[in-house]
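The block underneath contains the structure these notes are about, expressed in structure tokens.
Of the protein chains in this complex, one is absent; all others appear in place.
Naming follows writing order (A and B), and every chain is counted from residue 1.
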Amino acid sequence: MTIVDPHASAPAPGIPSGGEAGIADVATAPQPLRVDIVKRFLRNPLAVAGFSFLVFLVLVAVFADLIAPMGFAERTQPQVSREGPSSEHWFGTDITGRDVFSRVVYGSRVSLKIGILATTLALTIGVMFGSAAGYFGGWIDTFMMRITDVFLAIPYIILAISIATVFGRSENAVILVLGLTGWLPISRIVRASFLGLKQLEYVEAATALGFGKGRIMFRHILPNALQPIIVYGTVSIGSAILSEAALSFLGVGPRSPTPAWGLMVAEAGAGSLASAPHILFFPGLAIFLTVLAFVLVGDGLRDALDPKLK
Amino acid sequence: MPSYILRRLLLLIPTVFFALSFLFFLFFVLPGDPAQLIAGGADRNPDPGVVARAAERYGLNDPVLVQFGNFWGRTLQWDLGESFINDRSVNDILGEKAPRSIRLAIWAVILEIIIGISVGLVSAIRRYSLSDKLATVGTAAAAAIPAFVLGFILQYAFAVYPERHNWPDWAQMKTSRLGPDAWTFFFIPAEDQWRYLILPAITLAAVSTALAARMMRGSMLEVMRADYMRTARSKGLSERAIVMRHGLRNALIPVITLIGIDFATVIGSAVLTETVFSWPGIGSQIADSIRSRDLPVILGLTLVVVITYSIVNLLVDLSYAWFDPRIRLGQGAEV
Partner (left out) sequence: MRRHRKSSALIAVLASFSLVAAACGDDDESGDTAAPEVTTGDTGGGTDTTGGDTTATTAGGDTTPTTGGDTTPTTGGDTTPTTGGDTTPTTGGDTTPTTGGDTTPTTGGDTGASGSVEEICAPTEGEGEAAGEPEEGAGELIDLGTLVGDPPEHIDPALNVTLDAYQIVNAMYDGLTEIDATDPENPEIRPLVAETVEVNEDATEWVFTIREGSQFSDGELIVPTTFQCAWERASDPDFAGDYSYLMNFIEGGAEKLAGEAETISGVTADDEAMMLTVAMSAPYANFDAVAGFQLFFPMPKSSIENPGDYENGMMVSNGPYMLESARTDEQIVLVRNEAWQGDYDGETWPDRVGRIDFNVSADPDTAYNAFEAGEGDTALLPPARAVEAQENWGTTLDVEILGSFHFGFNQRDEAIGGEENTLLRQAISQAINRDDINEAVYNGTRQTSTGITPPGIPGFAENLCEFCAYDPEAAQAAFDEWTANGGEQAEPLRIQFNADSGWEAVVEIVIDNLGAIGIQAEADPRDSETYFTEMAEGDCQMCRLGWYADYPTYDNFMYDLFHGDSLDGNNFGANLNEEFDQLVDEAKQSIDADEAAVLYNQAEAILLNQDIGAVPINWYLGDQVYNDEKISNFPMTNQGLILYEQIELAS
């Protein structure tokens, strides 16, 4: 697509706030002070609630061994299977008699690990790729964007199932799959930011001063392009946790008895809604709250980082 | 404009070519022996005789590049090959299943546009109101439920529960399958087809609708601060007129992009949705075929999905010009 006026509202794909009009502002306006960002973030109650939940979740993950009364693969002996919540088993027990509460607690480790590592992988590839394309421009940009076109043209889920089929079923395979499919939109966002930023005076000045390309890209431009990356990255962690559930449902997620929330929900299946809803409900709730928290924090960060919106 | 469209259509060719070739090599080269895959799969240990027969039958003994050439040779003649599993022609599978998926996708996009845009609009106009807050949490929530769980819940709430409590027929939705397969104008459900359609369509639309609403809100807020809006207000136009005449049109642009880009998400959700609701379309077929490593079916169906996706995105780009006269296509430097 060709746009006559570069500052017209040609949105970078996937920026949740919509529109890249902010890019120029960011660069020209002085960087908002960190204190301001924090203040603005704290003024958003939903974001604060989300953030608090995430802190809580991280603590649960770290101290899972202390919190969980049983191991995640451990079965009650003698067997107590499919029992509803009780004082002994807060979230009840699942079909094979494992404590759902313990599994959800240990699951926080797995799900956070999948979310964070997959997003880190996607960000690393996406930022490198996008910044190179955006900074160098010309045929390099065209070439690199054609590559992303090719991969974007394959629906993500088909790509993901295909890669997962090749790698087999495990936690790490899921991380790899999500990382390898997640970088595409990031590279687009980064590229769009770089295209706008590199034309600004201070970059031209840096170039004139003879700074190296790498230094200009990563020291001068990247910090100014971080906003959408941070926001997108935050939401991505949540999406990765959701994707794990989808892959599990399609039979290419982690393997039992890994206490991944998505796998637990997928294994519980539709049937448990009527007969033993707690098996589906608690891990489902954990996914829901976690993803919601990441989205709300992402929203809060976007508003806080983009002073224009207030 | 026509030359722009032509250029974009030409660009489609390498995109589709490389996308399909990538999948071809992903399946044929990476995991080792494809005959092994047909006969068993990764980390499995099928009988060597079986592997040999599979290899011979599907020409897998040829060098990979020869196979690759054959694959494209066939594909260019629109012969998508035959399923490894049941020898059905992929063209037939496609002809049978594609319309079903397209109908479902059409309704999902209709829901996405109507609900997504109106919720986003109301949310932006009544900013900080209770409805805005509800919309914010609601859209975040809709995007936070795994699609298949939403499917389970809808099935239970609108099909199983009503049946158990003897609700009248029209209030009972259907949980699975295609139903009578009766349509007028290709996509308008006839007879009681709508009862089969509605739950999968909602499930398919959920995530996209939430994203569209959030995008619409953000975009609308931004537009409302724009200079021309201030000008319009200073002219004394009613707020309603301002919003409808100036704001909406501009705010829609990024939302339209999202819907275009989101088409891939819809297809992704279709794999899940069609599986949950036993909707016999392309999505569930692709999921099945990938699991059984039915390469010709995967490649054939993906080819069509990729082409459709690319064309939708082209249409999205073209629609910019209509929504925003400042954007002209096909001229000037690429940005």
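Operating definition for what follows: a contact is a pair of C-beta atoms (placed from the backbone, for glycine too) under 8 Å apart; a residue touches a chain by one contact, two chains touch by 3 or more.
Because the structure is a prediction, the values reported are computed rather than measured.
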Contact with the hidden chain, among A:L42, A:L59, A:I140 or A:A274, goes to A:A274
Touching the hidden chain in the full complex, which residues of chain A are there? Just list them. 73, 75, 79, 81-82, 95-97, 251, 255-257, 267, 269-272, 274-276
Chain B, residues in touch with the chain not shown (by the definition above): 38-41, 44-47, 50, 53-54, 57, 84-87, 155-156, 159-160, 162-164, 172-178, 275-276, 278, 280, 284, 288, 291-292
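Methods note: only the chains that are shown with their structure count from here on.
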Whole-angstrom distance, CA centroid of chain A to CA centroid of chain B, is 21
Where on chain B does chain A make contact in their complex? 11, 14-16, 18-19, 22-23, 26-27, 30-31, 42-43, 133, 136-137, 140-141, 143-149, 151-153, 155-156, 160, 214-215, 218-219, 221-222, 225, 250, 253-255, 257-258, 261, 264-265, 267-269, 271-272, 275-276, 286-287, 290-291, 293, 298, 302, 305-306, 309-310, 317, 320, 324, 326-335
Residues on chain A engaged by chain B in the complex (per definition of touch): 1-6, 8-11, 13-14, 16-19, 21, 46, 142, 146, 149-158, 161-163, 165-166, 168, 195, 238, 242, 245-246, 249-252, 262, 265-266, 269-270, 273-274, 280, 284, 287-289, 291-292, 295-296, 299, 308-309
